[in-house]
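Quick one: structure below, then a few questions.
For this view, one protein chain was removed and the others were kept in their places.
Let's turn to chain A:
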Amino acid sequence: MLTSQFILEKGQFLNNLDIQAYYKQMQSSSIVMSYKGAASNDLLTSLLSIAQTKLAETESKSAIKKRVFSILVEILQNIYHHYEAVHGNSLHEDDAITFLLVKLDDTYTIITGNYVASKDVMMLKQRIDEVNSLTADELKEKYREQLNIGVVSPKGGAGLGIIDIARKSGNRLEYEFEEFDPHYSFFSLTVRISAN
């Protein structure tokens, strides 16, 4: 009896602490926006519209605002196209995508997480590793090369999105893959954009 009460109290204490810690974290790291849930065309439109309003509040430089927003568009639309491919399978729809937009000091950080087909993991890794290995000038060349090809697939394709994200962010793209089951992996991507 005593033990269970202790556990209950301890549990409540922990919950309380968690919320406080979370709140403090939210304040200090100034999360501009966060989302976890399903992905659909309409939701994406709403998310982008909210992001735009939030950025208008936090960022005074028009060029930076545009840069952060356009990178966000590219990332979320990339995820959405992947989501369409993954959708309809055994995954929980409620936590299909996670995304966080944080401004800390003079850097914006966009962190996203979503499920991808495990068979695509190698290709995605290779693409990101490749753009990470290129200098700014090489990225520009690569972008122009891909652009010159024109429309190749109904989804744009050829990794132009990843090149564009790397080029605009000016930083290495950080990523992680975690196997969820034999068919799907959780892919998280971190993109940093300097606001200076």
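Keep this in mind: a residue touches a chain if its C-beta (ideal position, glycine included) is under 8 Å from a C-beta of that chain, and two chains touch if they have at least 3 such contacts; residues count from 1.
Throughout what follows, contacts and distances are computed from a predicted model.
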UniProt protein name of the chain not shown, from "Transketolase", "Ethanolamine ammonia-lyase large subunit", "Electron transfer flavoprotein subunit alpha" or "SiaC family regulatory phosphoprotein domain-containing protein": "SiaC family regulatory phosphoprotein domain-containing protein"
Interface with the unshown chain - residue positions in chain A: 41, 44-45, 48-49, 61-63, 66-67, 69-70, 73-74, 77, 80-81, 140, 143-144, 147-148, 150-152, 154-156, 160-161, 164, 168
